[in-house]
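Here is the structure we will look at, set down as structure tokens.
A single protein chain has been removed from this complex, and every other one stays in its place.
Presenting chain A:
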Amino acid sequence: MNIIEITHLHKTYNESEVKVHAVNGVNLNFEAGEFAAIVGPSGSGKTTLLNLLGGLDSPNDGKILIDKTDLSELKSSDLIKFRMKNIGFVFQSYNLIPVLTAQENVEFIMHLQNRSKQEREERSMELLRAVGLDGRENSRPNKLSGGQQQRVAVARALASKPKFVLADEPTANLDSKSTEQLLSIMEELNRKENITFIFSTHDQRVVNKARRVITLEDGKVISDERKR
């Protein structure tokens, strides 16, 4: 069953009076539990597609249905609520809240979801254990390495029990060891919790782990391969 249905998606930017078709007529579907990588050269539209999928940007044309909900029909505050309940984000530069500890960062979205203190604590510790950071729950981001911060970001993305996680170049700032660790963790979480992961990446290591690789060029899908 498709959890994401993208139909005829277009996004155009007007840069210096030149129209740039960042996403140009993309049609894609994602099923629950996918571990997909969107690849392509710089400027191919990977990040734009991810932003549109996450409801952070709005398309000029086309539709995105998530669990049958049309994102374009949601007003701003409902879209934020929708994101909070359904979508987890992992950013290239981690983007943790610097004044919160690792555990508080993970709990942050659960706070927004009005979860009880007990549930927040249990879930955040469970996730921090899953990403191999138990014992570092009281550390603030500036006391963690890049790899550790990105693992906290993954834990944060999963804290709200989202339908899918969008990760924009999650390994771009990580060394090989951290990349390996992060990918293994995400793969394991994908298998165990059946959470859909969609990455945009340049990193071959991520591509190798992905079970589906979508290649974009000039805003168009030029290949969509599923691995056995």
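FYI, a residue touches a chain if its C-beta (ideal position, glycine included) is under 8 Å from a C-beta of that chain, and two chains touch if they have at least 3 such contacts; residues count from 1.
Simple rule for what comes next: contacts and distances are computed from a predicted model.
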According to UniProt, what is the chain that's been left out of this complex called? Choose from "Cell division topological specificity factor", "Cytochrome C", "ABC transporter permease" or "Imidazole glycerol phosphate synthase subunit HisH".
"ABC transporter permease"
Residue of A:Ser42, A:Ser116 or A:Ser176 in touch with the missing chain, whole complex considered:
A:Ser116
Given A:His21, A:Lys63 or A:Lys161, the one touching the chain that is not displayed:
A:Lys161
Candidate in contact with the missing chain, chosen from A:Asn14, A:Ser42 or A:Ser77
A:Ser77
In chain A, positions touching the absent partner:
51, 54, 56-57, 67-69, 76-77, 80-86, 88-89, 91, 95, 97-100, 108-109, 111-117, 119, 156-157, 160-161, 163
